[in-house]
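The other protein chains are all here in position, but one chain of the complex has been omitted.
First chain written, first letter: the chains are A, B and C, and each begins at residue 1.
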Amino acid sequence: MLDNLQLLFVYAPVMNVQMLLDGIFIGAVFALAAYGLALVWGVMNVKNLAQGDFVIMGGYIAFTAHNLGIHPIFALPFIAIVMFLYGLVVYQLVIKRVIDNDMFVSLLATFGLSLFMQQVMNLIYGPEVQTVDSHMYIMTMFDDFVTVPTVKIVSLALAAVFATAIVIFMTRSRMGQAIRATAQDARAARVLGIDTNKVYMFTFALNSAICGIAGVLVSMIWVLQPFYGIVYSLRTFAIVTAAGLGNLPGVITMSFILGWVEQYAGIIAGAEWQIAAAVFVLIGVLSWRQVQMRRQRQVVR
Amino acid sequence: MAQNVIEVKKVSKSFGGVKANVDITMAVRKGSITGIIGPNGCGKSTLFNSIVGYHPIDTGSIKFEGQEISHLRVGDIARLGMLRTFQQTRIYTKMDCVDNMQISVSQRPGSNSTMFASRKGEIRERAEHLLEFVGLYSKRNLISGDLSFGQQKLLEFAMALMNEPKVLLLDEPTAGINPTLINGLINRLQRANEELGITLCVIEHNMRVIMNLASHIYCLSNGKMLADGKPEKLQNDPRVVDAYLGGH
Amino acid sequence: MNEKLIYIGLAVFGILGPIAFPDYIMQFAVLWIMVIMATTWDITGGQMGYNSLGNITFFGVGMYVSASIQVSMFYDLGAFTASYGAIKPVFTESQYYTGLALGVFFGGVACSVLSLLLGLAVFGLRGPYFAIGTLGVAVAAREIAGTIEVIGAGAGIAMPFLPLPIEYRSAFFYVLCFIIAVIAHFVIRWLFKTQFGLAANAIRDDEDKAEAMGIPTLRYKQVGWAIAAFFMGCTGAVFGNMVGYIEPLEVAFPVATFGIFMVAMSLLGGKGTLWGPVLGAILFHVVKEATWTYLLGLQWVVLGLILIVNIVYFQQGIMGWLQAKYPERFGIAVDESTSASKGEA
Partner (left out) sequence: MYKKYSIAAGAALAVGLAGMVAPAVAKVEGDTIVIGSSLSLTGKYSTNGFHTQKGYDFAVKRINDTGGVKVGGKSYKLKVVYYDDESTPSRASQLTERLVKQDGVDYMLGPYSTTMTKAVAPVTEKYKVPMVEAEGASRSLFTQGYKYMFAVLSTSEYYLAPVLDLIAQRAKAGWKSPSDLRIGMAFENDGFSLDVRAGVLDVAKKYGMKIVIDDKLPADLSDMSATLTKFKALKPDILLVSGHSKGAATAARQIEEMKINASAISITHCEAAKVHVKFPKSANGILCPTQWLTNLPNSEPIFGDAQKYDADFKKAYPEYNTGIPYQTAQASAAVLVFKDAFERANSFDRDKVRDALSATDMNTFYGPIKFSEAGNNIAKPMFYRQIQADGSYKNIVSHEDMTLPRKVSY
């Protein structure tokens, strides 16, 4: 551990450039998925444990497109639409019936959904690790030491574009305003004539589409496997819990922080701690929130 | 000279920029029935919540039997012997009335309730006795969630008595109750105070009720202590009349 | 038609079942483990409304603590678990049984202690945060166990052999599982006849009210969890010996399978009731074995669907449904003047 620190800060400080960059690229993808979670959590109080599986599913659709000879980036709008429709179906069959229930119910129902999605993807694509080749140039800096694949920059840009688009959509469009109104007070929104059921449906489908986009980026940057979803779910929960609901800048910041924490944990403590790091962040955030609330004579709810 | 069980000194509390309580000072004497009145939004509930421990206060001090409690949490305060009831009645809706009563026994140190005590025997007898006191004996085996609102309110009151508190803080005990039942409730409150020796502190909106009940009343307005004194005195205080009629 | 009959039925099933079908003993043993998981989960989950997704932590910790005790009483644990298995383990009968007894007991005790500490960290969380927090704890425990070299890290530990003739091996572990299940059942049964049971239900119905009434909710929650943890720890210890080989990911901390199954079983049977989790566990185990046998390859898809359908369309579970339908049979009084009981969810 000490030698790793030495390496990082004394012998090869240029490593930090690579890691900070990677942290941002990873964080951008996390941010998309986490924002989707914050949306469904905030608007309809559904804690979607299948969030990561939606991401992986988007990745697999990109993989299919890739196999058909379509570059995932060109297939992106199509994938978003497919995921949007899938979100609608899931909403009608499952989510609709758990919204007004005990909060734990949504957690368990989406866990069942997660199991189901994993297994169907496993049946279709097999458990092998799959990858999508973006065929993009890999840039290098510092005498080949730092490598920046163009695809990661494109991903970051795409994530930024989509985040901006979502913000504009939320503030300008009628549906976006209805979503925000429902998030603040569903009953009042209903009184004002907003069809909250439609808002919920749209929100969940939108989340599904956002996850799908994140999945496309994942497929081009890392690898896909039917069972990797749960790790992404845990990360999004850590981010949203820390950032709070309906707080896009917070979500983005936290996503970058988590990306960096994972990178540095992998280097300093060793790769075996990389996944644990995300979980520790989650537990740490929850503990810290409890201390904070204790000072307010309250509990975390 | 009776001593004060609750002493509130210069308590201020604000939410964001809104000053809910400013420099509130008040006291509740042991064995008395004390009332807190004031128009809607005057800061009654904020003060009440500060005392029982729902949020921290910005400045000032709150003492219970001489002990500073402004940093304690709800449960700790309750275990000191200061209990509250809720404006929106809160009972354990999926348990029957006797169970509701039995679990309400005092948890103060020194009380002989233990985690693994049996539910039979003396505790049950007392529970049934108190249910009789509030007139719910015939409903004792019903699931409490099936009771009417007024009955639930009585049950909550009985549960509070079961706990044998030193002080009981009641948040609008007559709100939402059928007017014909109000006199009965007032009567029971007075009996609890006299027979069981429980100090009462009542937030009330209904002037008629509080004037009949309390021996000392504090009136809040706009987050500040407006006036205090005996009911007769307040009734004639122009500031109080103003606050209620002035339409702030 | 009363509770006595159920006990007689279960006793006959528990004692005669394995004698009548000796080839199925291991499955019966696993059945009792499932029953223990579901009923102990229900102490905090169903009765208190604290839906933990992390009780599996204690299963794994109990397993590892027991294994460490059993081995390190007679060997150097680090050398024993070194990758190449340099030590060929030979345990005499007395060594084995002493180790096992101490291992199972202290496995449980260690878990209780751990749960008290963890309780301080997670019981300030409510609702979904508690569920997510405990899930995080379980995943963290798994990852940590995988990095500790002395207990074999990711490579695990090969457990000592039971020094009994082969034909008694299954029966031995079956009896252990059965005994733990019976003890757990009667402890829980007793527990919910005391003030503890009322307090637990009070916390479930309205924790703020319970707090306001002065009930020391944290202590109740901790104690409830510690009891569950004790049994989970003992069960884990027995299970580790039964499987013969333990490793962190799938044997000790199966977070996404058994960790969730125990919740699903409780829900299926009806959480917050004495018999619901037992019934749920039996049904679940049967359905699971049936799908594993007859729907090979699709079993997980089916299981995911069952979970979704169970939760979305049948939340109150079997016992909850029965209680809502026949409240008077459960001793729930219904007055004509008031509406019928809504049952327990």
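Heads up, the rule we're going with is that a residue touches a chain if its C-beta (ideal position, glycine included) is under 8 Å from a C-beta of that chain, and two chains touch if they have at least 3 such contacts.
The model shown is predicted, which means the values in this text are computed figures rather than measured ones.
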| item | value |
| --- | --- |
| Shown chains touched by the chain that is not drawn here | A, C |
| Touch with the omitted chain, as defined above, among C:A153, C:I179, C:L218 or C:L305 | C:A153 |
| Full-complex contact with the absent chain, from A:I124, A:I138, A:A188 or A:V291 | A:I138 |
| Options A:P149, A:G176 or A:G284, residue touching the unrepresented chain | A:P149 |
| Residue numbers in subunit C that touch the chain omitted from display | 1-3, 5-6, 9-10, 13, 17, 21-27, 30-31, 82-86, 88-89, 143, 146-147, 153-156, 158-159, 161, 166, 169-170, 239, 242-245, 247, 249-251, 254, 257, 273-275, 278-279, 282-283, 285-287, 289-290, 292-293, 296-297, 299-300, 318-319, 322, 329-332 |
| Where the missing chain touches subunit A, by residue | 4, 7, 11-12, 14-15, 18-19, 22, 26, 119, 122, 126-129, 131, 133, 138, 140, 144-145, 147, 149, 222-223, 225, 227-228, 230-231, 262-263, 265-267, 270-272, 274-276 |
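What we mean here is this: only the chains that are shown with their structure count from here on.
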| item | value |
| --- | --- |
| Pairwise touch network: line, ring, star, complete, or other | complete |
| Identifier of the chain whose CA centre is least distant from the whole-structure CA centre | C |
| A-C against A-B, pair bridged by the larger set of C-beta contacts | A-C |
| Rounded Å distance, subunit B centre to subunit C centre (Cα mean) | 43 |
| Chain centre separation (subunit A, subunit B; CA means) in Å | 47 |
| Contacts with two or more other chains, residues of subunit B listed in rising order | 73-74 |
| Shared interface positions of subunit A, touching two or more other chains | 294 |
| List of subunit A residues in touch with subunit B within their complex | 294-298 |
| Complex contacts: residues of subunit B adjacent to subunit C | 52, 73-75, 78-79, 83-84, 86, 90-96, 99, 102-108, 113-119, 139, 141-143, 145-147, 159-160, 163 |
| Contact footprint of subunit C on subunit A as seen in their complex | 47, 94, 97-98, 101-109, 111-120, 122-123, 230, 234, 237, 241, 270, 272-273, 275-276, 279-280, 282-283, 286-287, 290, 293-294, 299-301 |
